[in-house]
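A protein chain is absent from this complex, but the other protein chains hold their places.
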Amino acid sequence: MSHNSFGHLFRVTTWGESHGPAIGCVIDGCPPLVPLTEGDIQGYMELRKPGQSRFTTQRREADEVKILSGVMVDDDEVQKTTGTPISLMVENTDQRSKDYSQIKDRFRPGHADFTYDAKYGIRDYRGGGRSSARETAMRVAAGAVARKVLQGVTIRGALVQVGEHKIDRENWDWSEIGNNPFFSPDPQAAGLWADYLDGVRKAGSSVGAVIEVVAEGIPAGWGAPIYGKLDTDLAAAMMSINAVKGVEVGNGFEAASLTGEENADEIRVDDVGRPVFLTNNSGGVLGGISNGDPLVVRFAVKPTSSILTERKSITRQGEEVDVMTKGRHDPCVGIRAVPVGEAMMACVLADHYLRHRGQIG
Amino acid sequence: MSHNSFGHLFRVTTWGESHGPAIGCVIDGCPPLVPLTEGDIQGYMELRKPGQSRFTTQRREADEVKILSGVMVDDDEVQKTTGTPISLMVENTDQRSKDYSQIKDRFRPGHADFTYDAKYGIRDYRGGGRSSARETAMRVAAGAVARKVLQGVTIRGALVQVGEHKIDRENWDWSEIGNNPFFSPDPQAAGLWADYLDGVRKAGSSVGAVIEVVAEGIPAGWGAPIYGKLDTDLAAAMMSINAVKGVEVGNGFEAASLTGEENADEIRVDDVGRPVFLTNNSGGVLGGISNGDPLVVRFAVKPTSSILTERKSITRQGEEVDVMTKGRHDPCVGIRAVPVGEAMMACVLADHYLRHRGQIG
Amino acid sequence: MSHNSFGHLFRVTTWGESHGPAIGCVIDGCPPLVPLTEGDIQGYMELRKPGQSRFTTQRREADEVKILSGVMVDDDEVQKTTGTPISLMVENTDQRSKDYSQIKDRFRPGHADFTYDAKYGIRDYRGGGRSSARETAMRVAAGAVARKVLQGVTIRGALVQVGEHKIDRENWDWSEIGNNPFFSPDPQAAGLWADYLDGVRKAGSSVGAVIEVVAEGIPAGWGAPIYGKLDTDLAAAMMSINAVKGVEVGNGFEAASLTGEENADEIRVDDVGRPVFLTNNSGGVLGGISNGDPLVVRFAVKPTSSILTERKSITRQGEEVDVMTKGRHDPCVGIRAVPVGEAMMACVLADHYLRHRGQIG
Partner (left out) sequence: MSHNSFGHLFRVTTWGESHGPAIGCVIDGCPPLVPLTEGDIQGYMELRKPGQSRFTTQRREADEVKILSGVMVDDDEVQKTTGTPISLMVENTDQRSKDYSQIKDRFRPGHADFTYDAKYGIRDYRGGGRSSARETAMRVAAGAVARKVLQGVTIRGALVQVGEHKIDRENWDWSEIGNNPFFSPDPQAAGLWADYLDGVRKAGSSVGAVIEVVAEGIPAGWGAPIYGKLDTDLAAAMMSINAVKGVEVGNGFEAASLTGEENADEIRVDDVGRPVFLTNNSGGVLGGISNGDPLVVRFAVKPTSSILTERKSITRQGEEVDVMTKGRHDPCVGIRAVPVGEAMMACVLADHYLRHRGQIG
């Protein structure tokens, strides 16, 4: 058991505070002989980095990841994993502690300040300390390693809703993801969101979002009923991301409104005798086990509470005050959660791949 | 790691197939000296039992739970837990195996038949085997024990949506829960659902549902960031229930549409200086830790695929067939999921209570 | 984490008190399609049963094991594991509670009475409750299942020392194990022990013992450094057996007295190019990983404290008393620990087999 680790055979432990010297993670159980360099990881870090557009937080971090253990150059001159723990570290370089000094004794509403103080009796108030989304950078790093373990699997995430504005699923085009600052698969929605969020940011406000992550190329059979179900672990993984308030798989909450006839995915065979599901309402999971269809998971991110409006709150001493965060923040933290969701999907799948192989062979 | 266990300090392992001799669970880590008798558990089993109304499955099970270990009569003549593992067992008495014999080589669409076969190469086809909701009876039993560990905590569940029909939250009255066969807090919705489901049942169809579980009396501080967050474990717990496709906390998916001003819960103090949250959009959890407000979790149950309509499917040998389930089933499995959701809430909270006590004292 | 479970991928949870209705275990993670019947298990139970000779405890238990879940008759009429949890149960039939009623408030020296009371504030005093060696019957049952998972592996245990009397290792003959009531591989030692223990038993005394367990047919590569080392898990497994006070691997404590030249096992190749270790001082483990040679583990069992001599002790209320156990007991509990040691070896190896397969493939 570990409060700060997830996964079982592909197990990730993260550490580090927002304004500490560094953040890092340890990946334990990675199979050996997997080619791995810092370059493999850095690309994914770039996607998540702050300061990329006017829509994301203005903190400037290099987010340069170093591999400190667990790899070695093999006889063929390729650096590979050794099967021993892989320690990754990123130094924090752009912490503006003075931005948060006013917050030292104040609980920002909607943040974890109050609850961390209630639980621990002490909290690193600078930038949210351990509760900050900065920790998610290391999840992205771990996800990059997980992807190397998953052969033939494609994992892609997309922003599908910003505030009340959903994409038009008819326009879904994966190739559009890189063409806008939102990871939107719908270029028209991207345009609408740009204008919308400009307004939100200037107003010093924030909105929520919904992210969808899809994994393809998973064989049928991954997942360990009953409490190691694939969707159980995916739900936990996404819910553990900062500011997430809901997770759904396949049809999700919409399934509640459907009838059995509408919802079940019927099965036929293709011309070489392989099973084919005619629809994918299940989102690729049946009874907690993958069925070979694309895994579809969505999660909802609440609007950040770091906004430029005064809010009623209290101090640690129990005095009523008004709090307004002046630090750097995102008008829509959901945007940067897209690479994090992909990373969590990768880590959970790598773990399930090994677990299935362990029990079944 | 255990595929069939959940929790860490209050740890529950379940076993048993739908048509095997019995089902059971082992509760490990329960504190000692907790008064516990079979009567304490049986009441909760009754709520979940099949055959209670025309809206739930017609299988007749006594569901009589026996305590096989972990308790002893103390000097004061009260039976209490000893701190050793508590083994609970329920014998299966009303299995109609012949109802499923036609299903032996066929995969029922929407069920786990296909995936269990893909994973294990063998599956107990009778009544869904291990994938059947019968397993949830033991979760309810474990939940009864968990409730005894939680002093001063109230856990209540309610059905809040059946098919497309939601309750009117303005009419919410907890005392109505026992007055209708739906665990509905809204008597008017209950009446509407009765007619609606009669139609669904007669048509041999099924619909989904949404269940809400609320826990009150939790102090601030429970939950172990980052991967042992309270909402993370609750999401996993609910998602592990059969047929669940989505989980949300507090505002859940609705939060995606809100602004920071609308969503954050402001804080004041009451007249004796205790912190008071003016609203509870968070659902009682901030940063993965309880804040003292009611914990509010909702989960969506898909419509069961056991319906009296022929559906396209295949056999294990890859032949296309039409499948129709003739066995007993629920027009709305969500109804019986209410006690199960309560039980999962109880088990997760008992676990977090002990974990918090362990780390913090 | 679980106080009453061990193993990770092949995970065993035991439950049950000496004088409760039954004892049992749940095996989680067993691969599917392994042929398994009650007969496969019962044979091993017989080896451990009490009442077999005048040298072991006189409690008469049928020790009849039932499989309650996790198996199914496959298409070929063979009963096999399904990959779901396997629940095993043995009813207790010969509990003589009145034998222990005098002990209710007294702490038997050398037993766990004092410490269970200190920890839990309540203890099942009948027959030692959960601390009784009765629990080990379920380990033997689990070990029988583990053996089915391990193809080509031979696991054998032997008693190598009783009191001060060691076997002569020159006389070691595995085929002698079944010819005496001691699991001795040295028939001469067996004869000596018979006379010796007759004297010990009649004097109402007891002596300790040393058991050696050997596993052959393990490939090189099992074990997960650093904290999942094979010898680490074997040490924990043997130390968890009642009354065990020491565990060693290969040369064990003797290695402390040797030089590097004497102790290291040199390596050559055989005539088909396979590595061959010229000696096996390591006991089959190097750096925590198996090297292909026989795994050799020894553990020391202390003399039971249940003897017919009055001993100074105290009551729960803190009064000084003299305690003499009148119940049934073994003059040498080490004898019946032999099948238990074999079973623990089997369970640890099955777990490591799956873990290695999981990480490496």
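We just call them A, B and C in the order they show up, numbering each chain from 1.
Heads up, the rule we're going with is that contacts are C-beta pairs under 8 Å (C-beta built on N, C-alpha and C of every residue); 3 or more make two chains touch, one makes a residue touch a chain.
Nothing here was measured: the structure is a model prediction, and the numbers come from that model.
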Subject >> Selected residue (touches chain absent from view) among C:54, C:104, C:169 or C:245 >> reply: C:245
Subject >> Sole residue of A:94, A:124 or A:254 that reaches the chain not shown, by the stated touch rule >> reply: A:124
Original post:
Which of A:17, A:61 or A:233 touches the chain that is not shown?
Top reply: A:17
Original post:
If the hidden chain were put back, which of C:49, C:80 or C:111 would touch it?
Top reply: C:111
Original post:
Which chain C residues touch the hidden chain?
Top reply: 1-6, 8-9, 14, 107, 109-112, 114-116, 118-120, 130-131, 135, 161, 163-164, 200, 205-210, 219-229, 231-233, 235-236, 238-240, 242, 245-253, 255-269, 273-275, 278, 282-283, 285-292, 300-307, 309, 311-314, 318-320, 334, 355-356, 359-360
Original post:
On chain B, what residues meet the omitted chain?
Top reply: 1, 8-9, 29, 31-32, 83-84, 225, 354-355, 357-361
Subject >> Missing-partner contacts on chain A, residue numbers >> reply: 1-5, 8-9, 11, 13-17, 20-24, 26, 28-29, 32-33, 66, 68-70, 72, 74, 80, 82-87, 119-124, 129-130
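Quick note on the criterion: only the chains that are shown with their structure count from here on.
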Original post:
What chains touch chain A and also chain C?
Top reply: B
**OP:** Tell me, please, which chain's centre (mean of its C-alpha atoms) is farthest from the centre of chain B?
**Re:** C
**OP:** Averaged over CA atoms, how far is the centre of chain B from the centre of chain C? Could you give it in whole Å?
**Re:** 38
**OP:** Send over the residues of chain B in touch with two or more other chains.
**Re:** 1-5, 8-9, 14, 119-120, 130
